[in-house]
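A single protein chain has been removed from this complex, and every other one stays in its place.
On to chain A.
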Amino acid sequence: MRGLLYTLSVIAVVALGFWAYREGYETRASEKAVAALERQIGQRHQELSMLRAEWAYLNRPDRLHALAEMNFERLGLMALSPDHFALTDQVGYPPPEPPASEALAEALAEDLSDVIIMNHRYGADVEATLIAPPTLADDGEQLP
(Lines give C-alpha, C1' and ligand atoms only; values in the text may rest on other atoms or scores of the structure.)
Protein backbone atom coordinates (compact mmCIF):
# COMPACT_ATOMS: atom_id res chain seq x y z
CA MET A 1 0.00 0.00 0.00
CA ARG A 2 2.69 2.41 1.02
CA GLY A 3 4.78 1.48 -2.00
CA LEU A 4 1.89 2.20 -4.34
CA LEU A 5 1.37 5.58 -2.68
CA TYR A 6 5.05 6.46 -3.10
CA THR A 7 5.04 5.40 -6.74
CA LEU A 8 1.92 7.44 -7.46
CA SER A 9 3.34 10.56 -5.80
CA VAL A 10 6.61 10.25 -7.69
CA ILE A 11 4.69 9.95 -10.94
CA ALA A 12 2.56 12.94 -9.98
CA VAL A 13 5.66 15.03 -9.21
CA VAL A 14 7.26 14.10 -12.51
CA ALA A 15 4.05 14.88 -14.39
CA LEU A 16 3.66 18.24 -12.65
CA GLY A 17 7.28 19.07 -13.33
CA PHE A 18 6.83 18.32 -16.97
CA TRP A 19 3.67 20.39 -17.08
CA ALA A 20 5.32 23.35 -15.36
CA TYR A 21 8.29 23.12 -17.71
CA ARG A 22 6.05 23.16 -20.74
CA GLU A 23 3.96 26.03 -19.37
CA GLY A 24 7.11 28.02 -18.75
CA TYR A 25 8.27 27.58 -22.29
CA GLU A 26 4.84 28.40 -23.66
CA THR A 27 4.71 31.58 -21.58
CA ARG A 28 8.11 32.64 -22.83
CA ALA A 29 7.09 31.93 -26.41
CA SER A 30 3.91 33.99 -26.13
CA GLU A 31 5.82 36.81 -24.45
CA LYS A 32 8.18 36.83 -27.39
CA ALA A 33 5.27 36.84 -29.80
CA VAL A 34 3.66 39.75 -27.94
CA ALA A 35 6.89 41.69 -28.02
CA ALA A 36 7.23 41.03 -31.74
CA LEU A 37 3.65 42.17 -32.31
CA GLU A 38 4.26 45.30 -30.29
CA ARG A 39 7.34 46.07 -32.29
CA GLN A 40 5.31 45.59 -35.42
CA ILE A 41 2.56 47.86 -34.13
CA GLY A 42 5.13 50.49 -33.27
CA GLN A 43 6.62 50.17 -36.73
CA ARG A 44 3.20 50.51 -38.34
CA HIS A 45 2.50 53.58 -36.23
CA GLN A 46 5.82 54.99 -37.35
CA GLU A 47 4.91 54.33 -40.96
CA LEU A 48 1.50 55.84 -40.39
CA SER A 49 2.97 59.01 -38.97
CA MET A 50 5.37 59.18 -41.90
CA LEU A 51 2.47 58.77 -44.32
CA ARG A 52 0.53 61.43 -42.47
CA ALA A 53 3.48 63.79 -42.78
CA GLU A 54 3.72 62.98 -46.47
CA TRP A 55 -0.01 63.55 -46.91
CA ALA A 56 0.29 66.91 -45.21
CA TYR A 57 3.28 67.76 -47.39
CA LEU A 58 1.50 66.79 -50.60
CA ASN A 59 -1.58 68.75 -49.55
CA ARG A 60 0.28 71.92 -48.67
CA PRO A 61 -1.65 74.94 -49.89
CA ASP A 62 0.91 76.29 -52.35
CA ARG A 63 1.19 72.92 -54.11
CA LEU A 64 -2.59 72.63 -54.37
CA HIS A 65 -2.69 76.19 -55.66
CA ALA A 66 -0.11 75.40 -58.32
CA LEU A 67 -1.96 72.23 -59.32
CA ALA A 68 -5.26 74.08 -59.56
CA GLU A 69 -3.63 76.65 -61.84
CA MET A 70 -1.97 74.00 -64.00
CA ASN A 71 -5.26 72.20 -64.48
CA PHE A 72 -7.39 75.29 -64.76
CA GLU A 73 -8.55 74.50 -68.29
CA ARG A 74 -9.81 71.10 -67.29
CA LEU A 75 -11.15 71.77 -63.79
CA GLY A 76 -11.82 75.49 -63.75
CA LEU A 77 -11.25 75.76 -60.00
CA MET A 78 -11.59 79.25 -58.59
CA ALA A 79 -11.11 80.69 -55.15
CA LEU A 80 -14.30 80.61 -53.09
CA SER A 81 -16.05 83.96 -53.23
CA PRO A 82 -19.25 85.39 -51.75
CA ASP A 83 -21.25 84.92 -54.98
CA HIS A 84 -20.77 81.17 -54.72
CA PHE A 85 -23.42 81.11 -52.04
CA ALA A 86 -26.93 80.53 -53.32
CA LEU A 87 -30.39 79.61 -52.14
CA THR A 88 -31.62 76.05 -52.51
CA ASP A 89 -34.32 77.36 -54.89
CA GLN A 90 -31.59 78.43 -57.28
CA VAL A 91 -30.13 74.97 -57.60
CA GLY A 92 -30.87 73.41 -61.00
CA TYR A 93 -31.96 69.94 -59.99
CA PRO A 94 -32.38 67.37 -62.79
CA PRO A 95 -36.04 66.89 -63.83
CA PRO A 96 -37.71 64.10 -61.90
CA GLU A 97 -37.76 60.68 -63.57
CA PRO A 98 -41.19 59.81 -65.10
CA PRO A 99 -42.87 57.38 -62.77
CA ALA A 100 -42.45 53.85 -64.03
CA SER A 101 -45.89 52.33 -63.64
CA GLU A 102 -46.82 48.80 -64.60
CA ALA A 103 -49.65 49.94 -66.82
CA LEU A 104 -47.26 52.05 -68.84
CA ALA A 105 -44.74 49.26 -69.10
CA GLU A 106 -47.40 46.88 -70.33
CA ALA A 107 -48.68 49.40 -72.79
CA LEU A 108 -45.19 49.95 -74.14
CA ALA A 109 -44.55 46.22 -74.38
CA GLU A 110 -47.68 45.73 -76.44
CA ASP A 111 -47.20 46.43 -80.10
CA LEU A 112 -50.21 48.49 -80.94
CA SER A 113 -49.61 50.34 -84.13
CA ASP A 114 -52.83 52.27 -84.01
CA VAL A 115 -52.94 53.02 -80.30
CA ILE A 116 -51.66 56.38 -79.14
CA ILE A 117 -50.28 56.58 -75.67
CA MET A 118 -51.09 59.93 -74.18
CA ASN A 119 -49.98 61.02 -70.84
CA HIS A 120 -51.84 63.98 -69.49
CA ARG A 121 -49.44 64.98 -66.80
CA TYR A 122 -51.22 67.45 -64.63
CA GLY A 123 -49.21 66.44 -61.63
CA ALA A 124 -45.74 65.08 -61.24
CA ASP A 125 -46.81 61.54 -60.50
CA VAL A 126 -50.13 60.80 -62.17
CA GLU A 127 -50.70 57.39 -63.62
CA ALA A 128 -50.23 57.13 -67.33
CA THR A 129 -53.57 56.75 -69.11
CA LEU A 130 -54.13 54.75 -72.25
CA ILE A 131 -56.42 56.27 -74.79
CA ALA A 132 -57.47 54.14 -77.77
CA PRO A 133 -58.35 55.74 -81.08
CA PRO A 134 -62.06 56.04 -81.69
CA THR A 135 -63.44 52.73 -82.79
CA LEU A 136 -66.22 52.73 -85.31
CA ALA A 137 -69.44 50.85 -84.77
CA ASP A 138 -70.68 48.39 -87.34
CA ASP A 139 -72.88 50.95 -88.91
CA GLY A 140 -70.04 53.39 -89.19
CA GLU A 141 -71.12 55.56 -86.28
CA GLN A 142 -68.44 56.75 -83.94
CA LEU A 143 -68.80 55.49 -80.42
CA PRO A 144 -67.84 57.60 -77.50
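As a convention for this text, a residue touches a chain if its C-beta (ideal position, glycine included) is under 8 Å from a C-beta of that chain, and two chains touch if they have at least 3 such contacts; residues count from 1.
In this section, contacts and distances are computed from a predicted model.
**Student:** Using the UniProt record as the reference, specify the protein name of the hidden chain from among "ABC transporter permease", "Nitrite/sulfite reductase", "Glutathione-binding protein GsiB" or "Cell division protein FtsI".
**Tutor:** "Cell division protein FtsI"
**Student:** Taking the full complex into account, find the residue in A:S9, A:Q46 or A:S101 that is in contact with the omitted chain.
**Tutor:** With A:S9, A:Q46 or A:S101 as choices, the missing chain is touched by A:Q46.
**Student:** In the full complex, which of A:G3, A:P61 or A:G76 touches the chain missing from this view?
**Tutor:** Considering all chains, including the one not shown, the answer is A:P61.
**Student:** Spell out the interface residues on chain A facing the chain that's missing from view.
**Tutor:** Touch set of chain A with respect to the missing chain: 31, 34-35, 38, 41-42, 45-46, 48-50, 52-53, 55-57, 59-62, 79-85.
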